[in-house]
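Structure record follows, encoded as structure tokens.
The complex appears here minus one protein chain, its other protein chains still in place.
Right, chain A next:
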Amino acid sequence: MMRMLLALVVALAPTPTVGSSVQPDEPTVTGRTVLDEGHVDLGPRFVDGAWTLQLRDDTARPSVWRPLSDVVLQVAEAARTTVPADERFAFLGATGAPLWVLPQAQQPGMLWPGWNTQDPRVATTVNREATWTLHGLTGPGHFVLFLNGNFGEPQVVFDGAKPMPQRTGVEVNTHVHGNWVFTAPGSYLLDVEMSGTTTDGREVSDRDTLRVFVGAGDATAAFATNPPTPAHATRDVQESTVVWPLLAGGGAVLLVILAGGLLTRRRASSRTGE
């Protein structure tokens, strides 16, 4: 299990509009889309009061948020490289083996995916940090997400070859980019969850499937690939069972215990064999 906490950072989303930090009223847009260039972030936001994991599409003007089920992130063929002769990177494969890398620093013509907790309501009402969990993945190759520390030392966030689930912390109101590495072309489905605790003690979480298509082929193929279990159903259940605490003046707080949380756990355990 990963036990690292991501950078204490507050970054500005790199859009050309002035004051382009995440705005409270950014719309959710639906409709299937393949994104293969420019800046996107995975992140939680409150949609109609419900904590929802979405993809912030910063290639649109102004920026919009999309449900994960509507998006395929395409890793262009230009991202292809090979494993270097450097023992620090041996965890990516044998020297010379092919890799597709979306780097942590922006490269023209490539997708630049990051993750943020900058939705204004997330930034102000969630306690300290969100937890980002990778429950599992399917795909034709290996997936690793890492950052480069001092002198390039890889600092791994997720390693698809290691036991699941894997967790990392994302401080609230932060924005981070990492290196997304894949070892074979084709469709990858990442079963991801972001969760947190609000300052008034509520547990919030959402879990969904992030689709990535690696290489020059038809990226819409990733839409046709079925997740190992219907992850989206979990989210619907959670949304519909969230009980928001009601405060009568001086009255008791109704603490939120979610059926969705139980369901999530059950699904996680059913997947450990895969």
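We adopt the following convention: a contact is a pair of C-beta atoms (placed from the backbone, for glycine too) under 8 Å apart; a residue touches a chain by one contact, two chains touch by 3 or more; residues count from 1.
By definition in this document, contacts and distances are computed from a predicted model.
One subunit of the complex is not drawn; among "Zinc-dependent proteinase", "Anchored repeat ABC transporter, substrate-binding protein", "Peptidoglycan glycosyltransferase MrdB" or "Spermidine/putrescine transport system permease protein", its UniProt record names it "Anchored repeat ABC transporter, substrate-binding protein". Taking the complete complex into account, A:147 is the one of A:50, A:78 or A:147 that touches the chain left out. Chain A residues in contact with the hidden partner, per the touch definition given at the top, are 2-18, 21, 81, 83-84, 86, 88-89, 101, 103-106, 108, 120, 123-124, 127-129, 131, 147-152, 155, 157, 167-169, 171-174, 176, 178-179, 181, 199-201, 247, 251-253, 255.
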